[in-house]
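With one protein chain removed, the remaining protein chains of the complex are shown where they sit.
The block that comes next holds subunit A.
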Amino acid sequence: MAQMNMKEAIRDAMRVEMKRDPNVLIFGEDVGNAGGVFRVTEGLQQEFGDQRVIDTPLAESAIGGMAVGLGVQGFRPIAEIQFVGFIFEALDQILVQAARMRYRSGGRYHSPIVFRTPFGGGVKAAELHTDSLEGLIAQTPGIKLVIPSNPYDAKGLLISAIRDNDPVFFMEHLNLYHAFRDEVPEGEYTVELGKANVVREGSDVTILSYGLMVHTAVKAAEELEKNGIKAEVIDLRTLVPLDIDTILASVKKTNRVIIVQEAQKSAGIAAEVIAQINEHAILHLEAPVLRVSAPDTVYPFAQIEDQWLPTPARIIEGVNKVLEF
């Protein structure tokens, strides 16, 4: 096994799949020669040529639309949107065209596309480079949504996403690209889409999260342990489809839940998870499910980013609230 950080693991997933399947193509702004602004695709154009790793002109709707057309032609595009805030330029192609292709054509065509994009706060980037826009994607039927939290999952999930015959929106947290290294198997393996991961077992309270916040939640859980509180931490990994079974099993065990998301509070992933817990397990709850999140403002300029994003302290506060309810 090799040691890889998340960026290398993502690159390795693409390399493995490009070798296996000549229909896999990568394109986007600066992905070729330069390997992308974060060097995630570095070396792939050198290895697979400029017919398979393609630098496009700067136009996001066209990146999305080209992916849709190539999908109809039997290719498996991996389309990179350089930074998450620029998906707005491509949302018609991602959420309307790709996500509806199977439905509109009664199954005749589909969109075997992966839309990859970096996102995520705490890096003091320019405006609209880091926002957590997953709620926007999750509300649209017909597209899957994946946010990995570590190199092993990132590679396995991305390989699953590339092989999936439906469009997958794959969000890569900027703060995780280089954060740490993991044992990552060489060659092919998959992590199934739609399966959450119990990162840490516990019996007193469940902390649900995804992406970078999984690590913040683990830090909080370690602190809580010092006071004798055993928190179970679950990494959702796939937000659409959501692994409600794993969530419910934990709810039934701990009876107390909080959800941690980097995104603003209202109407997002956390709200959805709470709704589903209410639907399926309300009688197992000893306290209302709380959200620890950013406030409902636009993503702030860099100066106050650190205060705006959820911290271990705020998670601990949330846990204490549900424990004391």
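Quick notes on this structure:
Basically, contacts are C-beta pairs under 8 Å (C-beta built on N, C-alpha and C of every residue); 3 or more make two chains touch, one makes a residue touch a chain; residues count from 1.
Going forward, contacts and distances are computed from a predicted model.
Considering only "Septum site-determining protein MinD", "Amidohydrolase", "ABC transporter permease subunit" or "Pyruvate dehydrogenase E1 component subunit alpha", the record for the omitted chain gives "Pyruvate dehydrogenase E1 component subunit alpha", by its UniProt protein name.
Although one chain is not drawn, the whole complex shows that of A:3, A:165 or A:266 it is A:165 that touches it. Considering A:62, A:123, A:302 or A:323, the position touching the chain not shown turns out to be A:62 (whole complex). Within the whole complex, the absent chain has one touching residue among A:121, A:142, A:211 or A:312, and that is A:142. Subunit A residues in contact with the hidden partner, per the touch definition given at the top, are 25, 51, 56-57, 59, 61-62, 64-75, 92-93, 96-97, 102-110, 141-142, 144, 164-166, 194, 241-242, 244-245.
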